[in-house]
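For this view, one protein chain was removed and the others were kept in their places.
Each chain carries a letter (A, B and C) given by its place in the written order, and its residues are counted from 1.
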Amino acid sequence: MNGTVASAIGGTGVFAPPSRFRLPWSSAVDARVDGSKLPKEVVLSVRDLTVAYRVRRGMVQAVRKVSFDLRRGETLALIGESGSGKTTLALALVRLLVRAAKVTDGTVVYQRDGRAVDVLRVGSDALRHYRWNECAMVFQSALNALNPVLRVREQFIDVARAHGMTNRATAVARTLELLKLVQLDAERVAGSYPHELSGGMRQRVLIAMGLLLDPQVIILDEPTTALDILTQRTVIDLLRRLKEERQFALILVSHDLALAAELADQVATVYAGRIVECGSVADIFYRPNHPYTVGLLNAVPTLSGDFRSLVSVRGQPPDLIDLPRGCSFLPRCPFGTPECEREDPHLVSVVPGGPSIPGAGSHTAACFHAPTVAKGFSRRLQTEQGDEVASPDASAKRGAR
Amino acid sequence: MVAASQSLAPAPGISPLVGVWHAVTGNFVVRRVAKALMTIWAVATMTFFLVRLMPGNPIEQYIGQLIAQYGLPYAEARDMAASLFSVDLDQPLMVQYVGYLGKIARGDLGMSIKSQGAKVSDIIVAFLPWTIFCVGFSLLISFILGIALGALMAYWRDSVLDYALTMIGSLLHSIPNYLIAMILIIFLGVRWELLPIVKMRGSMSPGMQPGFTIAFVVDVLFHAVLPIITYVVTTVGTWMLTMKASTTATLEEDYVSFARAKGLTDGRIRTAYVGRNAVLPLFTQFTLSIGFVFGGSVLIESIFVYRGIGQVLVSAVSGRDYPVMQGCFLITTASVVFANLLADLLYGYIDPRVRVGQ
Amino acid sequence: MSETVALPPSTPMPGMATVRAFGRTVLALVRQPAGAIGLFGVVFFLLLAFVGPSFVLLDVKTKLGKEYQLPSSEFLLGTDYQGRDVFSQIVHGGRDIIIVATTTALITTAIAVSLGALAGFLGGWFDTVVLAIADIILTIPQFPLLLVLATFVRLNNIVLLGVLLAALGWPALMRAIRSQVLSLRQRDYIEAARCLDLGTGHIVFQQILPSMTGYIAISFTLGMINAIFLQVGLIFLGLVPLSGNNWGVMLQLAWVRGAIFIKGGLGYILSPVVAISLLQLSLIMLARSLEEIFNPRLRRGN
Partner (left out) sequence: MTAVNARSVDSPTSDGSHAPLITLENVRWHVPTPRGLVKAVDGVSLSARDGEIVCLVGESGCGKTTTGKIAAGLLTPTSGRVLYEGRDISSLRGDDFNRFRRGVQLVHQDPYASINPMHTVGATLSAPLRRHGFAGSSSAARTRAAELLDLVDLTPSKDFLDKYPHQLSGGQRQRVAIARALTVEPRFIVADEPVSMVDVSIRISLLNTMLRLQRELGTGFLFITHDLALARYFAWGGRIGVMYVGRMVELGLASDLVANPQHPYTRALLSAIPEADPELTRRKTRVELRSLEIPSLLKLPSGCTFHPRCPQFETGLCEVSVPQLRAPGSTVAELDSSNVHAVACHVVARG
């Protein structure tokens, strides 16, 4: 298997790096951005992205002033509970928001080969090119993401044709290669209708489809949620291998901390439409600075290691229409003080003098009490040999067993 | 049928007989054809027993009439009735019934009482094609127009066009088709005198030679235009509104947003992703509407004096010409059943999920 | 805790949930413009047909020289071929139509709900047989069938007419009810009620029926629409013996007497046309709004 993968990627066959890469963006002059300020390795740079939509009860503040940088080959996990706005955020990055939703502020700058554009301002042709050629987004429900009346092969060809790959034979050959790459019985799956495939197979078909045009960025929304554990494992291992081999940047949207722990380089916790903490995967899991991150970590049971008694984050997920005054996490926060009610804390570096924009090399949190929170958190850290550094709290609770 | 059942091996653990039964009933095509045949059989049976068993049995009535009017002896009158109704009155009822079914299967539907010597099957052959042409053509126009407008309304939801078309659609849908027909005649024909309404009666002008000539086609369309307008106007609203609802729902499907995420062209998304999936639920409605519109032809053809099977049925009913009535009704039903069957099989072809069979 | 006791008991009386669901439905209807218009129209025609005759006398007097008059202040909708007032005929002509439609809808809904519920609940051969019969009736074109039946059955009784129309009208509604019951039956809350042993009566009247009121209301309205279409058609073809006074008879007389060819006859022939159309329109708007309230697929996303 490894042999085929390596030759498929490294070789000059059907997988040769696409020479068709040309940004038809000259038509959208006003969308062009001065890329000189952006570090070369940043592929996606989001600033102050704000999305709102109107429902009968009022305005839903789905995404509020979100900023982050995504680097080439890096994996960013957006973690949050349902209704936190993480999916809306992902959809905004490819401009696929529902009709009622509007981006009210911010920029999404995409950079390739030193050229940069603001995705939110490009024209429709350029946008169509950006989607899938540059940034592929695979939705949450793999079960419904494929057209029920077309065979899988036709749906691959549709994508190929839409992006200028007119030769049907080439497109089919590429499709079969990719289906093999995701460990599917390529010929059979290509000739199947979606309803003839299992959930895990469909999810892998979508991932294969995402790779069809070699995009720089792939966004996956809950890629493993509906799958069985063993199938989940296949998909996770597949993703890890693919991102190492192909060096695409990956944005994972999930409620599942474990998925982030498995795949992410950077993790951002999203609460009430904002990134409340972002840092490297180790920062988030071992040195969290935001009470919400801590709450999530304390609420998830593990299989290995010691048995701990767990506590949920208290209270209910926030109502995005009627957000509390000040810090939106305040009603559920054990660290709250009157100060928190006065103002919504900004995202700032937890290391003095560090960068305050989430991205590689920074650890940021939006909490006035970040140092206190960080000090209070302790968690067993397993060293390589398996002996552990247990918190006094956990050992006290270990009890008789 | 045998071939179909053999191709599917009986499931393990179930007796072979049950397996064959499941294979037969599990096959979509076989099931549909069986249903169609059963419907035709049910209608034939019903008309037979209605004619034979109802109080005021038309055969007895006719015999009585022959005796009274022409002074025929009973036996002769009886023989005449038997040949007209295409039954053998000396046999027990069940034998007559079987014989009747046999004759139907051979295309023998008896003779007309009113037009002496005319075979019912000949009458049907002369009139049925006009109705099929008129109704079929209208359904097709209305379906296509409705789908196009409905899709447009869904894409331009909440626009002025959407509101206007929704209003018009509801309005047209609510007025019974025969009232629309009357309104057309009153205004286009009589009040404003835009159309020579009397000349438009019949299915073609007297003396017109059937054939594939321009003059003939124009003449046929000239005579059919008012019925067609009526059928189209009264059915298009339903298609529009249903298609709008269906498209609106399809637009929210994940595979449509996903197609956008994949950067497919709008044209491709509209046709292969939205259009094809949105039309699917309309097919079941389409089959139902065939019977409705075909049945409605009875009224429409009477109002426009269009020489189709509907009008023949009405005059047979008012003239108590039972064999003609029986035959017309049977053939009308059979046409509808056949059209339904076609539509269903076509649906199976378009939707791969049905093809596999549930 | 004592405060809780003092509060009014909220345990529902049997059928209360159904009543409350009905109330909610009416409220939801009035909030929609189309639903409000439909409801208003239906109420208007009910008043016209059942209360109107007490205020407007039916004009039966032949008035020579006043035949085929256009609407005027004396004859609001003109006069007929005998010089009689059309307006009074319109006021008196709705009753029978609505009674037949309601009878039909009542019987249709009763058959549809009971057969649909039974088929959905029992399943098995009963379901298969009922569904097969429904499919056959659905396939047979209704109007020709009615024509044939009309030659054997004398349709001079409006209730009989209603029964006959209902006998042919139930299948489509039955199928809708059946699929609704099938989907309701599989709901987890029904299973929970079974697990709690709440009893069949409770499950049917408290858990299932309240969720069905919408479908029953839609069924009823659609049944009325279909019945009006068919009965007026039958009357128009002269297959229902002419008796009494109703819009269908007016239509038939006006058509046969050639009112369309006479300038003054316009009011005479158009009045029943407009009356029937408006009644149908009101009913359809009502049905559509009900559908929009109860069918989440049609509901606008928020």
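A few remarks follow.
Quick note on the criterion: contacts are C-beta pairs under 8 Å (C-beta built on N, C-alpha and C of every residue); 3 or more make two chains touch, one makes a residue touch a chain.
Given the structure is predicted, the values throughout are model-derived calculations rather than measurements.
Considering A:T175, A:T234 or A:S349, the position touching the chain not shown turns out to be A:T234 (whole complex). The residue from C:Q69, C:Q180, C:S211 or C:S289 that touches the chain not shown here is C:S211.
With the whole complex as reference, residues 81-82, 183, 198, 200, 228-234, 236-237, 255-262, 264, 281-282, 285, 295-297, 299-305, 307, 309-314, 316-317, 381-382, 384, 397-401 of chain A touch the missing chain. On the side of chain C, the interface with the absent chain consists of residues 1, 3-5, 7, 9-12, 17, 20-21, 187-189, 191-199, 202, 206-207, 210-211, using the contact rule stated above.
Quick note on the criterion: only the chains that are shown with their structure count from here on.
Averaging C-alpha coordinates per chain and comparing to chain B, the farthest chain turns out to be A. Distance between chain A and chain C, defined via averaged C-alpha coordinates, is recorded as 54 Å.
Distance between chain B and chain C, defined via averaged C-alpha coordinates, is recorded as 25 Å. Residues of chain B in contact with two or more other chains: none. Chain contacts: chain C has residues 301 touching two or more partner chains.
Residues of chain C that touch chain B in their complex: 34, 132, 135-136, 138-145, 147-152, 172, 225, 228-229, 232-233, 236-239, 251, 255, 260-261, 266, 269-270, 273, 276-277, 280-281, 283-285, 288, 297-298, 301.
Every residue of chain B that touches chain C in the complex is listed here, in rising order: 35, 38-39, 42-43, 47, 50, 54-56, 170-171, 173-176, 178-179, 182-183, 185-186, 190-191, 245, 249, 252, 288, 291-292, 294-296, 298-299, 302, 310, 313-314, 317-318, 320, 322, 325-326, 328-329, 332-333, 336-337, 340.
Residues of chain B touching chain A in their complex: 253-255, 257-265, 268, 272-273, 276-277, 280, 350-353, 356.
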